[in-house]
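With one protein chain held back, the other chains of the complex are shown just where they sit.
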């Protein structure tokens, strides 16, 4: 498998997958509901790994990565359905953090 | 700005940003709490765009993309803190959908 | 079963249940993580009932009520752990809506 796909290519991979079906992307409120559902499952795995009632480590690592994949898939679906370029959105965030919020945290060299 | 960064490079960009601060990544339960907070803000924008009480369109487009960026940033933080390769996780999801779930939806050519 | 318990009695019922265990209430971040998990399950049932891929109606009614119960239980746990009187909090909300936000929606007699 190609380990160096750009985020734009990955958004296109998801679109290629979805585009083969008549149903296409879900309506926006339903994509949001799915994102909420996936966050719930991610939350369960985080609790299993770090919470009061832990599961065994090997079992958990796999599931956390899988849940994060499911979650990321739905996020990309929503971005695609809305015509949003996730790389651009992320770069805007990093730019904002590096300018507006640049003194919010403690620089290591301080 | 480079429009063709790989997801791995983007995960590294976030790590470079976080690594300059003494605080580093938040503990896992707190990253999850931040993800919940960001999903709430994304939800507010989805309601503004598609819900009963709509806002004007131009205002919304920008905010939805911005909220998605904030949300994606925290997701990458969690992936980095857990040592998870998001591209690999996504490709596993797509593989699962193309095998186990391949008849779940209606193919267009049917 | 008593159909007329006050909310305060119900908060006490949950406290009586939790208090019999050594573990007691979970830490706050973990209660929040559980709330996120339960909202995810509630979201799944809402999608089953109203979404693109529906389940049969009878099956769904029961599960939606059950998921709402699970969710409400965790909310009461969090309120109890924080020493919050939910009835008071709700009445504050209603008061706020009836004063600050009283013209936000369309009165029927208008």
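Per-chain numbering from 1; labels A, B and C assigned in written order.
Please note the rule applied: a residue touches a chain if its C-beta (ideal position, glycine included) is under 8 Å from a C-beta of that chain, and two chains touch if they have at least 3 such contacts.
The structure displayed is predicted, hence computed values, not measured ones.
Peer 1: Counting contacts across the entire complex, name the shown chains the missing chain touches.
Peer 2: Among the chains that are shown, those touched by the missing chain are A, B, C.
Peer 1: Could you please point out the subunit B residues that touch the chain left off the display?
Peer 2: Contact residues on subunit B toward the absent chain are 23, 26-27, 30, 33-34, 36-41, 43-44, 46-47, 51-52.
Peer 1: If you put the missing chain back, which residues of subunit C would it touch?
Peer 2: 1, 3-8, 10, 13-14, 17, 19-23, 27-29, 32, 35-36, 39, 42-43, 46, 49-51, 64-66, 68-73, 75-76, 78-79, 82, 84-94, 97-98, 105-108, 110
Peer 1: What residue numbers in subunit A mark contact with the hidden partner chain?
Peer 2: 29-30, 32-33, 36
The working rule: only the chains that are shown with their structure count from here on.
Peer 1: Approximately how many whole Å separate the CA-defined centres of subunit B and subunit C?
Peer 2: So the centre of subunit B lies 27 Å away from the centre of subunit C.
Peer 1: Which subunit A residues sit where two or more other chains touch them?
Peer 2: 23, 27, 36, 39, 43, 46, 51
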